[in-house]
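Have a look at this one.
With one protein chain removed, the remaining protein chains of the complex are shown where they sit.
Chain lettering (A and B) follows the sequence in which the chains are written, and residue indices restart at 1 in each chain.
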Amino acid sequence: MSSAKVKRNIGIRNETALSRHERRHSVVRSIVVLAITLICAVPLWYIVINTFKTVGDMQTNPLGLPRQWTFANYQNAFENVPIVRSLVNTAIVTVFGVFFQVLVGALAAYGMILRKSFFTTFIGMILMVAFIIPGQSTLIPLYRMESQVGLVNTLEGLIVMYLGGAVFCYFLIVGYMRSLPFELIEAARIDGAGALRIFWKIILPLIRPILTTVIVFQTMGTWNDFMTANVFISSSDLKTIVLQVYNAVGQFTTDWPSFMTITVLALLPVFVFFIFCQKWIVSGLVAGSVKG
Amino acid sequence: MRIGTAVKAIVGIVASGAMVFSMSACGNSASASGGKVTLSYFAWDNEQTSKPYVEEFEKENPNIHIDFGSSTTYVQTLQTRLVGNQAPDVFIITSENKEDLISNNYVKDLTDESFMKNISDANKEFVSKDGKAYGMSTSSWASGIVYNKALLKKVGVSEVPSTWEGFIKLCKKLKAAGITPYLEANADSTRRIQDAFYGGLLAKKGTDVTKLADSKVQTPGADSKEAYSEWMKIYDEGVVSRDTVGMSGDDLKTQFTSGQVAMITTGAWDFSTFQDSDVDWGFAQMPAMKTGMEQYAQGSPSPALAIYSKLTGDKLKAAEKFLTFMQSKWALKKATDDGNAVTVKGYNSDVIDQYKDVYEKNVKTGKYFLLTNFYSKPSVLDTTTQSEIQQLVQGSISLDQFVQNVDKKMASAQ
Partner (left out) sequence: MEQSAEIKMVARTKRESPSDINRFEEKRFKHRKRLRGLHEDLTSFWFLLPILAIFVVLFAVPLVQTLMFSFTDFNGYSMNMHSVGMANYQQVFSDPSILQGLLFTVIYAVLQTIFVTIIAIPLAVTLNKKFFGRNFARSMFFFFSVPSLAVLGMVWKYIFSPLKSGVVNSVLSVFGIGPLPWLSNSRLAQFCVIFIAVWAQIGWHATLYLAFLQSIPSDLYEQATVDGASSKQQFVHITLPQLVPGIVTSTFLLMSGGLKVYDLPYTLTKGGPGYSTYTVTQSIIQQGIGQSQYGVGSALAVLFTIATAIVVFAQMGVANTISRRFQ
């Protein structure tokens, strides 16, 4: 990315030279924030650490380290549940779903700020309705619609359902675009750049923080979706990983070890993805000048 | 990023996407045209439970492939698929959806099928309407009292009393000894004791339970008031903690296996956990509501297999084969091993020792009762009683209010 080399005037404060006063603050900050973080992380710790315990150990000692580390839960999960297959299915719907959601959302946001007219204001209002409809009430109409065109029980059909997330992307991106100086676009226009060219060359690099945020968030949402996949996917070959998590929930009892183990396996890829992406969220604009 | 590269990237992604799609499409058509019959089966039980049956069936019938699916929100998901014209070929009919499935003609009449010959009458009746049976249910379940033998011994008792009065006395004794006597899971499975009491009450009165749903005004609240007032004694007399409102079946199970409670109500689905634990446990019949009444259990025939009504040709034959298989010796043996109490005529279920008492005295004799099997609008009844019972146990409403709230809700749902 060539823009990464550009030093911009907008961005977080210059942090290269910390005064002694500031350094002391930073130590206090570290202690306080990390303590709070760790307390808040207890539920996640609970899930992860218990996957290495036997059922008995888990009940008598829910929060401590395992008395004896066991990998039997993972072994069982891989033996009894088509984990890899489900992960692949999930990856396919997430990659395509999120790509199109974000693309459509970003294009719409750009179209919206390009021109303020009665028409765009009206569209803006209409799109808000998408946030208001309770999803559960439109499940049957949507299912019948996809059924008529033969898209139910296919990954393509699931991706189409996830395109609804484009409205969410649009909303976040347009909010961010509005906070950008509009003169940038005007100036590029004077230079005779076309609308699409401005979008690719100026807008996209500028909105990278929000774009990354939206991509990460939609990836999490799509990856973890239960409600849509549960209804639209009926073959076990096409199941996504979250459906496998719920497979451990029986009609009367829950198989806790496998529930938590598959949860961990399902979350691991998104965790890695987030670690990979997170520096882009804040460093998008200032990359090069400050290392996150 | 240059426009050219960006466009190339998009084209690349779309193209690879198209490839994935066409690949999956190929997969679908291959399974349909390979000379194999594909039968879709939407199960109530999760994959771990159901898969062994499917695999064995496919082994015995290499020409049939079963496209298996299951869901934790079974009733809701099945409904969406049915109304979306995506009915599975074989699915489950149960107390929550039998009324809707039968009256909307989604399930095939199985009355005269050969595989129905040995199904017990109680199980047939469970999914019957106007004398026609629409599902094949091969087992039943009954709940009871699981008890910790060592804890009971501490107060010199070896058996769970056969009457409620005796039961409450035992609870008081245990409590006095510093032992938590009894817990029930009012967060997710309310009504265990109440249904048993009400079943016993109806039997004593000689009521024909199959006619309950026919009456125009449904008043399950008023009908069962006596049972509720007896059951509430454990809370009114302060022997059991009102915190059971927030306890789930899973909570109870962990409390019991860690030896922190003497008795809980549950059923065969938890037995394997108890077997794995260090607790020396027994499973007793639920006490009778009053002396002179029979010891009923909360229980019901298990969910039944049904065939989609519009199925024809090879698929129908395959579906019938599958149901025949599901009541074969192999399948029933497997069901027994899984903790189910098989009720098929001519099959002797060899249940574990702890289960024998309840199996012989409740399951086999049909002395069990489930409120939602016998009133119309079972889902309304189920969710309403649950919420109202929680308030009753909390002490925020009186028994009279409870009766009134339940019956009002039932009246508005008709």
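Keep this in mind: contacts are C-beta pairs under 8 Å (C-beta built on N, C-alpha and C of every residue); 3 or more make two chains touch, one makes a residue touch a chain.
No experiment lies behind these values; they were computed from the predicted model shown.
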Touching partners, among the displayed chains, of the absent chain: A, B
Hidden-chain contact residue, picked from the options B:L212, B:M247, B:M286 or B:V351: B:M247
Positions on chain A where the hidden chain makes contact: 2-3, 5-6, 8-15, 18, 25-27, 29-30, 33-34, 37, 40-44, 46-47, 59, 62-63, 104-105, 107-108, 110-112, 114-115, 117, 119-120, 123, 126-138, 140-142, 145, 160-161, 163-164, 166-167, 170-172, 175-176, 178-181, 183-184, 186-188, 190-191, 195, 199, 201-202, 205, 209-210, 212-213, 216-217, 220, 224-227, 242, 245, 249, 254, 259-260, 263, 267, 270-271, 274-275, 278-279, 281-282, 284-286, 292
Footprint left on chain B by the chain that the document does not show: 2, 75-76, 79, 82-83, 96, 99-101, 104, 106, 187-188, 242-248, 251, 254-255, 258, 260, 377, 379-380, 383, 386-388, 390-391, 394, 396, 409, 412-413
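One rule holds for everything that comes next: only the chains that are shown with their structure count from here on.
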Parts of chain A lying in touch with chain B, wherever the complex brings them together: 1, 55-56, 59-60, 80-81, 92, 96, 99, 103, 139-140, 143-144, 146-147, 152-156, 196-197, 200-201, 204, 230-231, 233-238, 246-256
Interfacial residue positions of chain B with respect to chain A in the complex: 1, 3, 6, 10, 13, 17, 20-21, 24-25, 27-28, 40, 42, 44-49, 67-74, 77, 80-81, 83-86, 88, 189, 249-250, 253-254, 257-258, 267, 269-270, 273, 276-278
